[in-house]
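Below: one structure, written as structure tokens.
All protein chains but one are shown at their positions in the complex.
After this line comes subunit A, so read on.
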Amino acid sequence: MQKNMLGLFVLIYFAMFCTCNGNENYEESLKLDMIDPELVYGFFNFTTTWNYEHWFAPRHYKLFPRSLGQLIQKYNIAELHFTMTQGLWRYKRWGFPDASSPTGAQLWVWFHKNTEDVDKNWVGFTNALSGLFCASLNFINKAVTVTPKISFRPVGVVEGGETDNTFLRYGTLSRENLCTENLTPWMKLLPCGSKAGPGALLNPSQLHHSKFLSIGLHFLHDCSEGGSCERRHVKLEQHISVVYDLRTLNLMPNFSLLSLFKKRVKPACPLSSRSVLMVRVIEGATISPALTESVGGFSVLNLHRLKSDSNVQVKGLKTPGVTTKLNHGVTNHCYLTGIGLEGGFVCSIVNHNNREIPIIFFQVVPWFLHTQVHTLKVVSRQNDIISPAWISYTPGKIRESPNIMELIVRLPSDSITELSFHFTKGFMTWIEHPPDANHGFYISPAVITTKTNDLNISKELHGSVQHIYSEAILVNIPVPDFSMPYNVICLVCTVLAISFGSFHNLATRRFHKLSPNEVSPVKKKFLSLIERFKSRTKKNEDDSLASTAEKSS
């Protein structure tokens, strides 16, 4: 009932906004939730929608950021999903997030079907985006880029109805860190920046004091009215997910917005049609000031009604006794096995549902790890061999493309399934290594795609499928001695010089006998030099003796 009411409110707001503000709409919200008494999870959501006719190609911008709009137009992008994440989302302990993202940077783009050269646009776009966000996305080159067959489907509407995989590009950079320099341009895309509403809480230095921080940018086409989809709009969603550990921040029994973000929440961005702060606390704790509105277990503060900067406090948290385990549908944990040049990759996938569910397993392995697909094994804990319902394997090409593995596996009810394969480590030439080569190389996180229904969570999530990301795994491959080329040059030159010198000497010198009594001219010269030196030192000594004698007298 409450949910319906909220929907109605949104609709009324939307209708009101439409009459006065053309065809653009902007909503902002912050959801503060407690994972357990020690962890606070904040989810910022900023959504801009823009109705359009025929084709999205604007020249005049208002709420939608122009810098991004131009990129989308220039590179003919239909749908764009970009996340940058610091830290690892712990699905087992924290439940399922509002926006799932892997460690590092992830970018996947659906291009329009009239794109002539997708690869060229992709390269151009990654470079432009890296300029926009000050991130090294330009390292998403052809050796990293893949086109997943079934794992990443469009979230929004597709022109013509049918999807064609050739227009999809996907790339991850697990090594990419999320820094303030990425956050600042991201915030610049918001209509009100960090000047109003929940955006005012985005304090870069404080956000980085968290256990987990992720920024996301999602652009897609959507239907304005359900069903017929005659009118369409574009939708730009910007997310920030942040998890704070209250214990490390020393905020245990009470915390507030001010102590978490070192900022107060400001009145809503005047351009937004909806601006809310939603808080849900653990049982026993209280919110002050008390928020009267409540939707779906969350206490709601309408920032449009806020007159001045304010603070929201949460009091009376109790240290946990026993943490309840969150069993949400499917979890995955991957690790490495093997020694030396032989390696193995194992993922243990847990199905908490009490029914058999299908999942898509997707793994990209870099080209320098030669995977052996015959070693691929899917075994459940009960030692039952599961044969995947569908397998797609694309072997990598050296320096060209990675190995791509995509499987559909039916997980038995309440089971742990182990998926494993072997690989051998290859070699890279010395110039191919990145700076700090001894750090190792990342295998990008395994992606599990499940139906949203199979996750068994009460949260409302976009889309019918969700992605679960595992850890990014670090592999050490043999590192060469980087001073080697110069050593080789020096060594070769020395050998050449020595051999050349002796041959040259043999060819050009004249050798003749010396009689034993005869002293060689070189020796003679040397002896005379010694003689001269001796006499000179003697003379000097005499002189100094004489001078001292003079002085003493």
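Everything that follows uses one rule, which is that a residue touches a chain if its C-beta (ideal position, glycine included) is under 8 Å from a C-beta of that chain, and two chains touch if they have at least 3 such contacts; residues count from 1.
In this text, contacts and distances are computed from a predicted model.
Missing chain, UniProt protein name: "GPI transamidase component PIG-S", from among "Nicastrin", "Cytoplasmic tRNA 2-thiolation protein 1", "GPI transamidase component PIG-S" or "Prolactin". Between the chain not shown and the residues A:C229, A:C490 or A:L527, the one that touches is A:C490. Remark: the omitted chain is touched by one listed residue; of A:V109, A:L137, A:A196 or A:M428 this is A:A196. On the side of subunit A, touch with the chain left out of the figure occurs at residues 16, 20, 59-63, 66-67, 70-71, 74, 128, 131-132, 188, 191-193, 195-196, 267, 269-271, 304, 486, 489-490, 493-494, 496-498, 500-501, 504-505, 507-514, 516.
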